[in-house]
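Left out: one protein chain. Kept in place: all the others.
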């Protein structure tokens, strides 16, 4: 019973099966942590274009997708990548050059939009943002919104509190639900049915997964369902929401995966350096992205020394005293 | 640092410090599971009256509080207690005799109301309940609501979806936030700062705690903060929300506490039998409630044999093959 | 092979189990509805998934729980979350459309609306029941709901004393007009018959009567009449169904009695 393993497949198969040009997608993680990088690189290699991308503060993955020219439209709260790039470099370039349409929200608003999608309601209320130009400056015009049935007509709605002053609020700001076509999440442990156990911070991965029509999981460890039934309270994404499970060790590299490995500051800095210059960036991509056939080949190129240097310490879950400066 | 243990106190002290007549309170758990029974019994023994009680499907604790005449007003989704009482018996009696004012919601609505309180917004939206008399029959009249600033003016509000048909919804139903004065939660493990680790289902305990102005935790095991820092992902209630931590082994008895003990079907049946008759109920209360001075004295009265019979099996977390028929 | 020796409760459990298909997420309540869910899983829909409003998914039910918060639903599940996650999973169309729910009620009307709140005036009830619980939510969200009922005149009523959980409301598209998505009770399983809702009118009709029961007897036990023109005799439980139900699903006879 429930021994069905039909969801288990390679990331190459999952990307080609669930992705399409123009798809509305979302990726898990936060800046330089637990981004589904193997999935991101595979999407780029398979050449999907005109994507509509939803993110809160996903740095590394978002910038790679934009840098590769996969993304037309982006709804996001924050495009930075910690100390290596206060503003994501290819993102900045694309916005300044007008090749990327951006709709700005805050982190909480984006998280609430995924929550609304996960809960099956058209919006979530918040008290954030009154007076901010987030409410008045729309990256996607009303006309563009009305012309596209996959984009909600209003960026957000402000209304009077229908319960008077209840909850110490005179007004509420409503942010519309997101239901991506596909969401990619990288986790420490998943079982063959698709149930996931995440260590460390969840960010908004649970809501992103539950809001999505299809969810592709990549995992450091693929286990038998039996292995996750000991403490079901620890499983944040139940299999009901998952379409594909791909076993990809180091699938979050070069971002960090708590208790497994740290971010690779060296790689992220090299990326940031290259990203500042179009030609340098092209050769960087040619070497690290298009020059390899798979995530494993990319890891081979990076080399075992670097993977050893970022190996997580068993006490703290990160690489203690790793050179990061 | 943070070695502060000033939140640790007896349940007697916590109840007398945080409770008051007329307080708006909430209790955790669900029907016959993880009700904060030691707290409930202590509230009764200390004689607090005119309480306004919020619950979703709390059976055992709600019926005891009503049976003891502590509750004036109740907002609830479900007052039943599994097989022992399809409808809670003292609850039914109080409603039929007109001594208890009830406002009916659904389980999801009550959970969303706690969530709204926890999130600090005046309401949460749902697509539940259109056409139900929950929307039209108000247990608390508009006049009564307007006269009491602690009760929201409207039971709920139905409005057109402000985002057109986004989210496949034409209308939304808004339920107002709850922020109880005090919430009582029983957990398996808490640390001296108040952080809690719950095993098994959470029900809506997390939201109830976060929505509440004061939270009193009773726990099976009281541990040093260090002990819960190994897997912070497993701690559902951070100490920020907690005012008091009380070490009360068997503090959920006679309801079940997963991985510790099962419900006591014998006790619950005896309660249900007594509850059907006013005189029998009075003597039952005199013996089990007013006749004992503390939860420990109550457990002594119940006897070790019964506690042994409900001891949880280490594999399943409940008492395997326990007589329940 | 059919068996002549079975109780009405066994018949009801098997009738409900047959409604459940592989891949269905089965919203189970307490009592006979939990037994029906377990029966489906063990007999005809091994890849159905048992789901509780308390937040447990795909529990390994080794002993019959006596409540949806029984610790027996927490064992060996894929996830132990809470009420919000459970109801969100049903409200969300992506997962919610796969759910089939089993409900009970004190009263049902011709449009499959349910009363689990009170008899008499709501403010001064003659009889007070437990209230909605998750019933109103489930009937609002779930596309396929089974109602378990005793076939009695006081239960199949012309007008509910209180409409707790919405079915087709007043029929003729009134459910959707009120703001609800398609769904609510579409099958009623009683101790005499299986009734269904007409997809056009939203009204109840007699689909199948149990062996030894006549359509007339069924109408005699209801306050309203229903179309009996489509009625056929129900297929009784097979030996295999009964054996599994008795030996695997409720060996302690907690529900079967």
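Lettered A, B and C in written order, each chain numbered from 1.
What we mean here is this: a residue touches a chain if its C-beta (ideal position, glycine included) is under 8 Å from a C-beta of that chain, and two chains touch if they have at least 3 such contacts.
Just so you know, these numbers come straight off a predicted model, no measurement behind them.
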Contact list for the unshown chain, restricted to visible chains: A, B
Which of A:33, A:192 or A:285 contacts the chain that the document leaves out: A:33
Residue, one of A:37, A:77, A:121 or A:196, that touches the chain absent here: A:77
Contact residue for the chain not shown (choose from A:204, A:244, A:275 or A:302): A:204
Touching the absent chain when the full complex is considered, from A:20, A:137, A:277 or A:308: A:137
Residue among A:40, A:53, A:71 or A:115 that touches the chain left out of view: A:115
Touching the absent chain when the full complex is considered, from A:51, A:121, A:169 or A:274: A:169
Hidden partner interface residues of chain B, rising order: 1-2, 4, 117-121, 179, 193, 195, 210-213, 225, 228-229, 232-233, 235-236, 238-241
Chain A residues that touch the omitted chain in the full complex: 29-34, 56-57, 59, 76-84, 86-88, 91-92, 95-96, 98, 104-109, 111-112, 115, 126-134, 137, 139, 158, 168-173, 200-207, 256, 258, 262-263, 265, 312, 316-318, 320-321, 324-325
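Everything that follows uses one rule, which is that only the chains that are shown with their structure count from here on.
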Contact distance in steps, from chain A to chain C: 1
Innermost chain, where centres are averages of C-alpha coordinates: B
Chain at maximum distance from chain B, centres defined as averaged CA atoms: A
Busiest interface, counted in C-beta pairs: B-C
Between chain A and chain C, centroid-to-centroid distance (C-alpha), Å: 40
Centroid spacing, where centroids are CA-atom means, of chain B and chain C in whole angstrom: 28
Shared interface positions of chain C, touching two or more other chains: 56, 74, 76, 80-81, 84, 91, 93, 141
Contacts with 2+ other chains: residues of chain A: 120-121, 179, 233
